[in-house]
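After this line comes chain A, so read on.
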Amino acid sequence: MAMEKRIEIFILTVDELVSRTRSLHDEGYRLVQICCSKVDESGKAVLELDYTFDKHYNLYNIRISIEEGAEIPSISEIFGSAFVYENEIHDLYGVSIQGISIDYRGNFYKTAMPHPFTQD
Partner candidate 1 sequence: MKKFAMERMSLNNLFRKPSTRLYPDAPKKYFPNTRGRLVFNLSDCTFCTLCQKKCPTHAITVRREQQEWELERMRCIACGNCCDLCRKGCLTMKNELTKAVILPEREYYRREKPQSSGEDAVK
Partner candidate 2 sequence: MGKQTIIPFGPQHPVLPEPLHLDLVLEDERIVDAIPSIGYVHRGLELLVSKKEYAEYVYVAERICGICSFMHGLGYCQAVEEIMEIQVPERALFLRTIWAELSRIHSHLMWFGLAADAFGLENLFMLSWRLRESVLDIIEETSGGRVIFGACKIGGVRRDISPETLRDMCQKLEKLKGHMDRLTGVFLNDRSVGYRLKGIGVLTREDAQRLGAVGPLLRASGVDMDMRRLGYAAYERLSFEPVTENDGDCYARCAVRARELYQSIDLIAQAVSMMPDGEVDTKVLGAPKGECFMRLEQPRGEVLYYVRADGTRYIERFRVRTPTFTNIPSMIHCLKGCDFSDVPNVILTIDPCISCIER
């Protein structure tokens, strides 16, 4: 079966994110998605952000780990479509993302409580 292989994820720090994204953009990659998941790391809640890029049907993944309530830079200047994901992550997980090209300021998801995905 020619399916996607077991995934390869490049773990980066928050500072490297923008520069790596820019170089991927220049190589012709396309942003597929940004996914946020809440994981427990030795008792402390950590948010993992996976950035997935694609070129010629091959995936390239970047992962950054942040603490709850941390700030990260936006990549929507580089990939125009990133703003929906970033707004989603902001509304559901409460991550504040600096410099989103179209920032709905928490009004994208109409949820009954703020940041529902961080609750247990």
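The rule is short, and it goes like this: a residue touches a chain if its C-beta (ideal position, glycine included) is under 8 Å from a C-beta of that chain, and two chains touch if they have at least 3 such contacts; residues count from 1.
Behind the choice of candidates: all candidates are chains of the complex that A comes from, given by their letters.
Quick caveat, the model's predicted, so the values are computed rather than measured.
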Interface partner of chain A in the complex, by touch - 1 or 2: 2
Partner candidate 2, residues of chain A touching it in the complex: 1-4, 6-7, 30-33, 35, 37-39, 50, 52, 57, 59, 61, 79-81, 83-84, 88, 91, 104, 107-111, 116-117
